[in-house]
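Coming up: chain A.
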Amino acid sequence: MSILTGMSVVLAAGMIVAALVAISPQRSIAISIIASGAVSLFASVMFLLLAAPDVAMTEAAIGSGLTTFLFFFVLGRVRGGGDD
Partner candidate 1 sequence: MNVAYTTSRPHRTGVFFALLLFWVLLSGSLAPTTLGIGVIVGAIIAWLLPGAMSFFSDFRFSGRAVRAAIAYFGYFLLALVKANLRVAGLVLSPALPINPGFVKVRTRLKSPMGRLLLANSITLTPGTLTVEIEGEWLYVHWVTADAPDIEGATHEIVEGFERYLEVMYG
Partner candidate 2 sequence: MADLLILAAAAMAGIAFLLALVRFLRGPTAVDRVIAFDVLTIVALTGIVLVALEEGRAVYLDVALVYALLSFLGVIVVARYLEDRAK
């Protein structure tokens, strides 16, 4: 039990940090997107800790490849509009 609690503390810290990076205006958009991918990665392990393997699997299957691709695809097609 203590291992799992410790893991959840570390994961929660990681999620908050990654979310801060994701919404920080100083970083480039590409980094924001990678950070939101990291949020989804940590959330997926957190779902597993909360005994929800189905949800964890969905988040893993969708968050790792598909969402990132959609974002980067659009980001790669907009020139000049990428930075604000």
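In this section, a residue touches a chain if its C-beta (ideal position, glycine included) is under 8 Å from a C-beta of that chain, and two chains touch if they have at least 3 such contacts; residues count from 1.
On the choice of candidates, all candidates are chains of the complex that A comes from, given by their letters.
All of these numbers come straight from a predicted model, not from anything done at the bench.
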{"item": "For chain A, as assembled in this complex, the candidate in touch from 1 or 2", "value": "2"}
{"item": "Chain A to candidate 2 touching residues, read off their complex", "value": "2-4, 6-7, 10-11, 14, 17-18, 21, 28, 30-31, 34-35, 37-38, 41-42, 44-45, 48-49, 51, 53, 56-57, 60-61, 64-65, 68-69, 72, 75-76"}
